[in-house]
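What follows is a structure written as C-alpha cells; I'll ask about it next.
A protein chain is absent from this complex, but the other protein chains hold their places.
As written, the chain order gives the labels A, B and C, with residue 1 at the start of each chain.
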Amino acid sequence: MSAATLAGLTGALLAGLGLYGLIIQPDPLRRILAFNVLGSGIFLLFGIIARRGAVAGALADPVPQALVITGIVVAFAATALAVALLVRLSGETSRVDLRAELSGQTRGDGADD
Amino acid sequence: MIVQTLDIGLAALVLTLAGWTVLAQATFPAVVSYVAYGLLLSLIWVRLFAVDVALTEAAIGGGVTGVLLIGASSKLRKAALSATEQELTPPLRWAIATLCVLATLALATVVLSLPDPSPTLAPEAVQNIAATGLGNPVTAVLIAYRAFDTMLEKCVLVLAVVGVWSLASDQYWGGAPGAPGAVTWDGALAFFAQLLPPLGILIGIRIFWIGADEPGGAFQGGAILAAMWMIIMMARLAEAPAIGERWMRIALAAGPIVFLGVGILGFVAGWGFLAYPAGFAKPLIIFVEIFMTLSIAATLPMLVAGPPIQAPRP
Amino acid sequence: MTDFLLAAAVFILFTVAIGLVRILYGPYDADRAMAAQLFGSGGIATLLLVASATRAPGVEDVAMGLALLAAFASVAFVNTIATAEHDGVSGE
Partner (left out) sequence: MNFALNLLSVATISVGSVFFLAGTLGLLRFPDALSRLHTLTKADNVGLGLVVIGLLPLAHGVLGGLKLVVVWVLVQLSGATVAQLIAQSIRRNGPSA
C-alpha cells in the first residue's frame, strides 16, 4: 500500500471519528474540536488526490493543495467565530447548554460549524 | 520498509490522538490532544510532499488554534457544564456509531477506487507558471489561477472578525479585547516575548518572500507574524488594540481591498478581472501579497483575542 | 544512511508518543502540557530526520515554523492559570 493510500484511509477514519464526536458530544467546545477533526480528515483526502497527481516538476498536484490551504484558513476562521459565540453564551447565561435556550424555538444546533 | 513503518506509525498515532480529542472524558485533555494532533498532521503533510500545506498546518494547527482553544477551555471551565443534557440511550449511540462507520467505509471505498492514473492539473499548472513569473505552483494557483478563491477567503477572514466583534456588549463597542493592564516587564515570559519576535518576524518575512519560488507564501508568513504579535500580547508587553482604532481597521481590510482593487484595475485596463498583465505579473503579485500578509498578521490575533471587553477610552 | 535516519525518526517519534499517555492520565494539567511540550520537540526532531532522509525540499522551514510556535500552547496554558488566579478562581 502506498503512503498516499494509507493517508487516504487515515483521512476516511478521521472523518468518521469526527462525525461521531460531532453527533454524540454534548459539550459544544468538544463538538468544535470534533468538527475540526472531521475537517482535517477531509483535507487529507484532498492531500492524497494531490499526491497521486504528481508529475515531473511537481511532487504533488498544486490545485488540491491550494484548496486545502484555503480550507485550513476558513476552518480556523469558523472555529474562532464558534468559540467566540460559545464564550459569549457562557458569559451571558453561565452555561454552555444550547438546548434550554432554544426550547420552543426552532431547534438549531448549527452553531458548531 | 522503514518508510512504511513510519507511515503506519504516523497513521496509528494520528488516529489515537483524534480518538482522544473526540472521546476523552474531560475537555482539557481533549484540547491538548488536539494540539499534538495538529503537529502530527503537519508531519503527514510532509510525507505527502505537500510542504506548503504542512507549513500552514504547523502555523495554524499547532500554534494559533492551540492558543485559541486552550483559552476557550479555561474560560468555559467556569461556566456550569450542561448537566441537564440528557444522556443518549445505548441503541441510539450504536445507531450513530453505525452511521459513522458507514460514512468511513464510503470514503475508504472512494480512496481505494480512485482512478489510476489519477487526473491531475499539475502539468497545466507547471506549464503556465512562466506567465506568472513565479516558481512555486501552489502560490501560482492561490494568487493567479484561482485568485478568486483566495480573494474570497480573505473576505471570509474579515467577516469572521466582524462576526466576533459583533458579539461585544454595547458599552464595550470600540474598546479593546482582553484583560487590561497588568504590565509586567520582568520574568521568563517577558524575556521570551522580547527575544522571539525579532527572529520570528525575520522568519515570517522570509517564508512570505520565498513563497514565490519555494514552499511558503502570504498566508504562512502572515500566520507566523500573527503568532509573534500574539506572544507579545500574551506576555502583556503590549495590550490588544482597541477595535475602533483606524489603523486596526485599515490593516484588517487592506489585503482584500488591495486584491480586489488590482482585480478591478485589470478589468478596467483590459487584461481581465483578477488577472495580471503579461510581463508585469510578478511585481503586481508581490504587491498584492504584501498587503495580504499584513492583513493576515492583523486578523488572526484579533480572531483569537475575541470580542472587546473593555469600554473604549474617551 | 537513509535507512538509519528513518529508523531514528521512527524511534524518536514512538518514544515521545509513549509520553503522550500523560495527556490522558495526567494526573495534573501541568503534566498534560509537559507531555505536549516533549512531543513538540520530538516531533521537530522526527521532521528534520524525515526531511533529510526523503530529501523533501523546504521542510526546514516547516521545522522553523514549528520551533517558533513550540512554546505557544504551554504559554497559553500558564496564562489561563494566571487569569484564573486574577479572578480569584483557582484551578481544579
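Definition applied: contacts are C-beta pairs under 8 Å (C-beta built on N, C-alpha and C of every residue); 3 or more make two chains touch, one makes a residue touch a chain.
Worth saying up front: this structure is predicted, and the values here are computed from it rather than measured.
**Student:** What chains on display are touched by the one that is not shown?
**Tutor:** B, C
**Student:** Pick out which of B:A18, B:A50, B:A122 or B:L196 touches the chain that's been left out of the picture.
**Tutor:** Touching the chain that is not displayed is residue B:L196.
**Student:** Using the touch definition from the top, which of B:V162, B:A188 or B:I250 touches the missing chain?
**Tutor:** Looking across B:V162, B:A188 or B:I250, the contact with the absent chain belongs to B:A188.
**Student:** In terms of residues, what is the contact footprint of the unshown chain on chain B?
**Tutor:** Residues of chain B in contact with the hidden chain: 187-189, 191-192, 195-196, 199, 203.
**Student:** Spell out, residue by residue, where the missing chain touches chain C.
**Tutor:** Chain C touches the chain not shown through residues 1, 4-5, 8, 11-12, 15-16, 18-19, 21-22, 28-31, 33-35, 37-38, 40-42, 44-45, 48-49, 52, 60-61, 63-64, 67-68, 70-71, 74-75, 77-78, 81-82, 85, 90-92.
Throughout what follows, only the chains that are shown with their structure count from here on.
**Student:** Quick one: do these chains touch in a line, a ring, a star, all-to-all (complete), or other?
**Tutor:** line
**Student:** Just the number, please: Cα centre separation of chain A and chain C in whole Å.
**Tutor:** Whole-Å distance between the two chain centres: 22.
**Student:** In angstrom, rounded to a whole number, how far apart do the mean CA points of chain A and chain B lie?
**Tutor:** Centre separation, chain A to chain B: 13 Å.
**Student:** Give me the residues of chain C that touch two or more other chains.
**Tutor:** Those would be 56.
**Student:** Which parts of chain B, given as residue numbers and ranges, touch two or more other chains?
**Tutor:** Touching at least two other chains: 3, 47, 49, 64, 73, 78.
**Student:** In the complex formed with chain C, which residues of chain B make contact?
**Tutor:** Going by the criterion above, the answer is residues 2-3, 5-6, 9-10, 13, 16-17, 20, 24, 28-29, 32-33, 35-36, 39-40, 42-43, 46-47, 49, 51, 54-55, 58-59, 62-64, 66-67, 70-71, 73-74, 77-78, 179, 182, 189, 192, 196, 199-200, 203, 206-207, 210, 214-216, 220, 224, 227, 230-231, 234-235.
**Student:** Would you pull the chain B residues touching chain A in the complex into a rising list?
**Tutor:** Touching chain A: residues 3-4, 7-8, 11, 14-15, 18-19, 21-23, 27, 30-31, 34, 37, 41, 44-45, 47-50, 52-53, 56-57, 60-61, 64-65, 68-69, 72-73, 75-76, 78-82, 84-85, 88, 93, 96-97, 99-101, 103-105, 107-108, 110-112, 114, 116, 118-123, 125-126, 137-138, 140-142, 145-146, 149-150, 153, 156-157, 159-160, 163-164, 167, 219, 300, 303-304, 306-307 of chain B.
**Student:** Please give the residue numbers of chain C that touch chain B in the complex, ascending.
**Tutor:** Residues 3, 6-7, 9-10, 13-14, 17, 20, 23-24, 26, 29, 32-33, 35-36, 39-40, 43, 46-47, 50-51, 54, 56-59, 61-62, 64-66, 68-69, 71-73, 75-81, 83-84, 86-87, 89, 92.
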